[in-house]
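Here the complex is missing one protein chain, while the rest keep their positions.
By written order: A and B. Residues from 1 in each chain.
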Amino acid sequence: MAELTYREAVAAGMAQEMRRDPNVVFLGEDVAAAGGVFKTTVGLLEEFGPDRVRDTPISEQAILGAAMGAAMTGLRPIAEIMFSDFFAVCWDLVANEMAKSRYMTDGQVTVPVVVRCANGGGVRFGAQHSQSVENWAMAVPGLKVVAPSTPADVIGLLASSVRDDDPVVFFEQKSLYATKGEVPDGEHVVPLGQANIARQGKDATIVALAAMVPRALKAAEILAAEHGIDATVIDPRTLVPLDTRTILEETIRTGRLFTVEENPRLCGWGAEIVSIVSEEAFWDLDGPIVRITTPHIPLPSADALEDLALPSVERIVETIRTSVD
Amino acid sequence: MASKKKAPVKSNTGGRSRANDDIGEDLRRKLYLSQLECRQVEQKAYDLFLQNLIKGTSHLGLGQEAIAAGFATAMKPKDYTFCTYRGHNHTLARGASMEGVLGELMGRECGLLGGKGGSMHLTSVEHGAMGSYAIIGAHLPIAMGAAWSAQYRGTDQVSVCFFGDGTTNIGAFHEALNMSQVWKLPVVFVCENNLYMEYTPISEVTAVEHPAADRASAYGMERIIVDGNDADEVYRTAQTAFARARAGDGPSLIEAMTYRHSGHSRADPATYRPEGELEEWKKRDPLPTYRARLLEFGISEMDIIAIETDVTRRVDAAVETAKASPPPGEDVLMTQMWADGGSAWRN
Partner (left out) sequence: MNVIMPQLGETVAEGTVSVWHKKVGDTVAENELLFEVSTDKVEVEVPAPASGVITEILIAEGETVDVGTTLAVIADGGNGAADIVAPAAAATASAPIARQSASDGPPLSPAVRKLVAEHGLDPAAISGSGLKGRITKADVLALVETGGGAVLVGNRDPRGQPLSPVVRKLLGAHGLSAADISGSGHNGRIKRGDVMAFVSAHGPAPAPTASKALPAPAKIPAGGQIIPLSKIRKLTGAHMVASKATSPHVLQAVEVDFVRIERARKAHGEAWKAREGFGLTYLPFLARAVCRAIGDFPHINASIDGDNLVVHGRVNLGIAVDLGFEGLMVPVVKDAHTRNVAGLALAIRDLSTRARDGKLTPDDLTEGTYTLSNSGPFGTLITAPVINQPQVAILSTDGVRKKPVVIESEDGDLIGIRPIGVIAQSFDHRAFDGAYSAAFLSRLREIVETTDWSAELS
């Protein structure tokens, strides 16, 4: 086992796959010579050379178009979109082209592409560089959506994403880049569609994603120690494919469900989970399902304001404490 | 980029005599056959739409056959083509079956895409026809990506990308041209300038006269204009561009002047065209033009009729096959979203 930061894990995960398969190539803005604006791809140019690790102009549509065209013709490209907010600039390539081509051509076309991005807030970059948009991708049929919360999961899920023959959008949470975690030695692969039960409890179930996972775990500790509420914390890790079975089983066991979501309120990823649970586990609920999310506003830049907007440990504890009897 | 000498404008000159014939009889028969197949299938599509056997919409390429045929004939089987929703000609010209094309337009099981894609997304990967794309400009960078893949893998494949005059004003056009040139990719961008961006004359919405050719220099490319209704000229232009690409000299941008006989789509009666314009262009209809050329080159009327009769027979058979094919059933609705053939998003 080694201890890596989340950002180091990105480079490690990419390197693991690029060593294994010569068809894996990588392109993006400032990714090669500079090692990425978040220093997530340091060392890749040196190891794999300029044919496999390429810097591009500021051309998001061209970056994703090139990745898709290459994926359709034998390569397995990884493309980087620097900030996930920028998906809005090239969303056609993601939602209309990559996602739909296989279905429209009845399986003639395969698009084994991975689009990585830095997602989410908490780093005071302002509204256009801080939104969590994994729910945008979840809403598009034909995309797989991955959002790891630990360095080990970064490597394992990136490996599965690269090996997957379908288009995968890989959301790295920028506020987690500096966090550390244990990473197993050797090749590490985590299958898509498997949630991780980060904490086992019995009084309530909390489903949290990415940067909200450590906050939910902290809140669960406080709820257990100070309020006698022993909560399960589930990290779905992938939104599509979604491990509904684990979420349903745990919710049926505990009778209560809460989600903790960094995305803005409306149509966040938790809304779909709430819908599934209220339909399929209705008779096992001992109280209403509650979503804990960022309010429905663009994220402010001042640190004091941003911290009020994103779900804090205090807000998570308070919401659950007053709801569970 | 040292001196930027403006390249001579290519037009449909070149003597028509056996003496300077670089194309030859066989190739000419192929070029005629290809155009004829496109024309007759497209006319059938028009008829079937009026009979309500084709639903939704169709963007017909009547009048633009020479471009599809000229380029396809110059290509190798392993080259890639990407085209727009006005892509029936291009898909047929690469070798896709007529019943596959017509069946897809009619939403039947025998369609190229099993009825899942429709007129605007005709694809035949086995023939290198890597898709018809309905979002303006999207496929230019995708075509560039296929060229990148060929370059990376070290093959001599070329990626050819067809689009209309309207596409030259959208962002993806500029991104793709710039990046293809910077990376020196083996991609050929072909602008079929039929003078109209949907219902509006292209000149009214473009800052330059030739929407593609006059922008080539912005991307360090040669200014190339060709008579898109002369299959021989198109063929020669294509050959030159492909040779460049295969030699590793990078992308080309070609503007082919042409005209469409029908409206933008089936819903468009094209009343925005000035009177007489259509008639003028029909005098330069690629099919009769090329037929006359065949005769000029000594191919007999009987031979030509034989070709035409055979095409008509095959087109009619294809229509019958497509009509007899059933619509796709519920069993295919949820299939082929993922590479495993399914569409499951949860356990």
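Rule of thumb we're sticking to: contacts are C-beta pairs under 8 Å (C-beta built on N, C-alpha and C of every residue); 3 or more make two chains touch, one makes a residue touch a chain.
Keep in mind it's a predicted model, so treat the numbers as computed, not measured.
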Touching partners, among the displayed chains, of the absent chain: A
Omitted-chain contact residue, chosen from A:Glu3, A:Asp286 or A:Asp303: A:Asp286
Interface with the undisplayed chain - residues on chain A: 255, 282-287, 325
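Keep in mind that, in the parts below, only the chains that are shown with their structure count from here on.
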Inter-centroid spacing, chain B versus chain A (mean Cα positions, whole Å): 40
Residue ranges of chain B in contact with chain A within the complex: 80, 82, 113-118, 121, 123-125, 130-131, 133, 135, 137-150, 152-153, 159, 171-172, 175-176, 178-179, 182-183, 332, 335-341, 343-347
Interface residues, chain A side, partner chain B - complex: 25, 51-52, 54, 56-57, 59, 61-75, 77, 92-93, 96-97, 101-110, 112, 141-142, 164-166, 193, 240-245, 276
